[in-house]
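Removed from the display is one protein chain of the complex; every other protein chain stays in position.
And then chain A:
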């Protein structure tokens, strides 16, 4: 698939998910938390578009509201990674070799822990909930961005224009902000979409084990968990939240992939 196709497809999918999340702020067909035992376990129909769950809650409404939680957690986690990782990476690239050494070895330490297990640990010891899920996922985004930024920035630091900027008396901080950062933004943007997709998946995973967004606020991961015993006679219960997770992750991956390919295509000869 060509880069523009991937980008368009990815943006369309992600646009839909974002629209769903925004829509759920003002309107959902039913209250996603309202139980209605009379209409429990309805298969998809014109009344309940995606069917209803054992408590009679409308699945479509829950999916819409769940999009808000999934995107919110992913976005906040990515922002933690960018907000701390990028400055650390720039510092590692610009600073003395021992700064670089310490920061990068610290990254190694974080990388050496299995991310999901530690996220479970954090969420379990500080209490389940969306905020702790954000922190748990966010911590693992920091070294990703720090290392990426550091390596990309290192490449820029060796370019002649940076040598010139130094001979023009610019400070390391000034060079990092005026030259280095703008030139690696594209790369960081691409990585951000990839990290978002990983975060969506991680959030679903945490919710699945009950450590993410707490009831009654609906979440895709918990919907999957709750539906698995009923998959034989009410497959719609797991089908739709599953599809929501898959499509969101796929959309973000396509977008990130496409942006990356496009960036490589349009690199100037000297880059």
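Structural remarks
Definition applied: a contact is a pair of C-beta atoms (placed from the backbone, for glycine too) under 8 Å apart; a residue touches a chain by one contact, two chains touch by 3 or more; residues count from 1.
Note that in this section contacts and distances are computed from a predicted model.
One chain of the assembly is not displayed; among "Microcin ABC transporter ATP-binding protein", "Methanogenic corrinoid protein MtbC1", "1,2-phenylacetyl-CoA epoxidase subunit B" or "Lysyl-tRNA synthetase class 2", its UniProt protein name is "Microcin ABC transporter ATP-binding protein".
Remark: the omitted chain is touched by one listed residue; of A:113, A:126 or A:161 this is A:161.
Seen across the whole complex, the unshown chain contacts chain A at 97, 159-161, 163-170, 179, 182-183, 268-271.
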